[in-house]
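Questions regarding the structure given below will be posed in turn.
The block that comes next holds chain A.
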Amino acid sequence: MTDVPWLLLMIAVPAVGAAVVAGLPAAREALARPLALAVSLLVLLLAVLATVAFDTGGDRFQLTTAVAWIPDFGVDFALGVDGIALSMLLLIGVLVPVVVGASWHETPPPRPGRGPRSMRAFWAWLLLLESLMVGVFAATDVFLFYVFFEAMLVPMYFLIGSFGGENRQYAAVKFFLYSLLGGLVMLASVIGLYVVSNSQLGEGTFAFDALRQLEIDPGVQKLLFLGFFVAFAIKAPLVPFHTWLPDAGTQAPIGASVLLVGVLDKVGTFGFLRYCLPLFPDAARDLAPWVLVLAVVGVLYAALVAIGQDDMKRLVSYTSIAHFGFIALGIFAFTTEAATGAVLYMVNHGIATGLLFVVVGMVIARSGSRRISDHGGLAARAPLLAGVFLLAGLASLALPGTNSFVSEFLVLIGSFPERPVHTVLATLGIVLAALYVLLMYQRVMHGPARGVLAEPDAEPDAGAAPEPADPPHGGGGATAVLAAPAPARTRRVPDLSRREVAVVSPLVALILLLGVYPQPLIDLVTPAVEATISDVGADPGGNTPQVGVTPIEEDD
Partner candidate 1 sequence: MPASVPVDGLLSVAWLVIALPLAGAALLLLGGRRTDRWGHLLATGTVVAAFVLAVASTLQLSGRPGHAASIDLFTFIRTGGLDVSAGLLIDPLSAVFMLLITGVGALIHVYSIGYMAHDSGRRRFFAYLNLFVAAMLLLVLGNSYVALYVGWEGVGLASYLLIAFWYTRPAAATAAKKAFLMNRIGDVGLALAIFLMFAQLGTTSYAGVFGEVGLLAGGTVTAIGLLLLLGACGKSGQFPLQAWLPDAMEGPTPVSALIHAATMVTAGVYLIARSAPVYDETPTARTVVLAVGAVTLLIGAIVGCAYDDIKKVLAYSTVSQIGYMFLAVGLGPVGYAAGIAHLLTHGFFKAGLFLGAGSVMHAMDDQVDMRRFGGLAKRLPVTFVTFGLGYLALIGFPFLSGYWTKDAIIEAALDRGGWSGWVLGGVAVLGAGLTAFYMTRLMLMTFFGKARWTPGVHPHESPPSMTAPMVVLAVGSVAAGFLLVQVFPLAEWLEPVFGEPAEAAHVVAPAVVGIVVTAVMTVGVLAAWLFVGRREVPTTAPVRVSPVVTAARRALYADTVNEALVMRPGIWLTRALVWLDNRGVDGVVNGAAAALGGSSSRLGRAQTGFVRSYALGMLGGAVLVAGALVAVTTA
Partner candidate 2 sequence: MTITNYLVLAAILFTIGAVGVLVRRNAIVVFMCIELMLNSVNLTLITFARASGTVEGQVIALFVMVVAAAEVVVGLAIIMAIYRTRRSASVDDVNLLKY
C-alpha cells in the first residue's frame, strides 16, 4: 500500500473535483453540492488510508513522490509527510466535509444590478482550496511549498471577496495584500537559500533535506530567517501582524472562516516548525526571545481585545490570535513537550475553533445578526445548539476533558522549565479565555430573550422544529423570581436540524476523544517534533531534572 501515491491523489482528487464542479452546466448546478461533499469525503478517506500506510517509527518523510519539475533550477515536484504534516492533512480531511455540510444552505450575497453569483463557483473554489492546502503541507521542496503557499491565496480571495459579508471586498483585499507581502519577503529568502545552496553544494537545490544540511553564516541566517518569519507571522498571525484576520474572519462566509482559521493560518505555525527552526537554527535561537515576547503579548493582548468585541465572528477571530500566541510559545520554547503541544494545538485549535465558528454561524443563520447584543436567552429555545456552543467554547478555553486542554497544558508545562516568566504570563491567558468565552455564552444564550429574538415572529412557519418547553422555573413550586416575561409571541428559533447535528457531531466527538485519549496523536507527531528540536540544537529528550545533582534555581 506504500506504493500508492497517496499525497498526489489527495492533491489531484479535489483539483479534478473543482474542475468538474466549475464545468457543470447551469442546468445541473444542483449537482455541485453533493459532488463537493463526495469529493471531500473521498479526500478524508485518502487521508485515513495515508495514515494507515504511515509508519510512525519509520523515516522522517514518508509516502514520498518526486518528479523533476524545473530541472534548470533544481526544482522538484517533491511530496512527502512527517507526523506533523500528516496530522494537518488529517485535519484538512475532517474539516472540509464539515465545511461543506455547514455551507450547505449558503447563499451568494446579492449583487446590485445583476443576479447573484452561481454557487458552483463557491464549491469549486472550496475544492481547489482543499487541493492547495494539501499541497502546502505535503511539499518537501521549498520552491513547491512557496508556490502552494501563494496559490492558496487565490481561492480564499474569491471565497471572501465573492461570497462574504457586507464589507467583503475590503476584507478580501486586505487579506490578499497582507499575505502577498509576506509571501514576497519569503520569496526573497527562498531565492537566498538557493544561492547559498548553489555556493555550498555546487548546484542549487530547493529540496528540504538538502537545505537542512547547509551551514549558513549566522548573519545570513538571520536575514533568511526573518524573510520566512515575516511571512509565517502574518499567516499565523502574531500580534502585531494580525489585523487582517478579524476582518477576513468576520467577512468570510462561515465555511471559509473555518478553513481560514482552522487550516490556512496553521501554515504559518507549520512553517515555523518545518522551515524556520531546522533551516536556520542559530538565527532561531538568537531571535527566539523576541518571538516569545510577541507570542506572550499576543496571548494577553488578543484575549483582552476579544473581550471587548460585540461581533461574534470577530470575537472568535481574536481568540484565535490568542491561541496562535500559545502555539508560537510552544514552538519557540525549544522543548519536545512544548513543541508537541504546539502541534497538537494546531490540530485541536482547528477542531475546536472550527466548531465554534460553525456554531456561531448557526446562531447567525437564525438571528440574522452577528452582534452579541442582538441576542439573549437562546438556550431556552435551542438547548441543543446552546449545548454545542458551550462545548465549543469550553474547548476554546481549554477545559480539561476537551482536546485543547491537552495541547495547552503541554505547551505551558513544556515551556515552563525553559521560559518560566513567559509561561507564567501566558498562563494568565487562561483566565481571560474563560472570560471571553463565558461573556459571549452568557450574553447570547442566557438571560431573558433579547434583541432580535424578542421581536415578534414575522413568518410563523419559519422553523419546522416545535417550540421548546417552557423556560425552566424555580424549584418545587412556582417561581417568584422569573425575569421579564417573554413577549407573547416571540420569534421561533428552531433547534439544530438533522443536517446540523451531522455537521457538528464529528467535531464534538473528536473534541472529547482527543481530550481523553490523545496519546495516538502524540505518538504520531513526536518523532518529527524530536527531529525538529534536535535540529535546533536542543535536547529532544525533554525535561528530566536530576534533583539534588543539578543546582536548582530559586523561584519564589
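Basis for inclusion: all candidates are chains of the complex that A comes from, given by their letters.
FYI, a residue touches a chain if its C-beta (ideal position, glycine included) is under 8 Å from a C-beta of that chain, and two chains touch if they have at least 3 such contacts; residues count from 1.
Note that this is a predicted model, so its numbers are computed, not measured.
Checking the candidates 1 or 2 against chain A in this complex, the single touching one is 1. If you check the complex, the residues on chain A that touch candidate 1 are 174, 177, 239-240, 242-244, 301, 304-305, 307-309, 335-337, 340, 377, 379-380, 383-384, 387, 394, 399-401, 405-406, 409-410, 412-414, 416-417, 420, 423-424, 427-428, 430-431, 434-435, 438-439, 442, 445-448, 469-483, 517-519, 522, 526, 529-530, 540-545, 547-548, 552-556.
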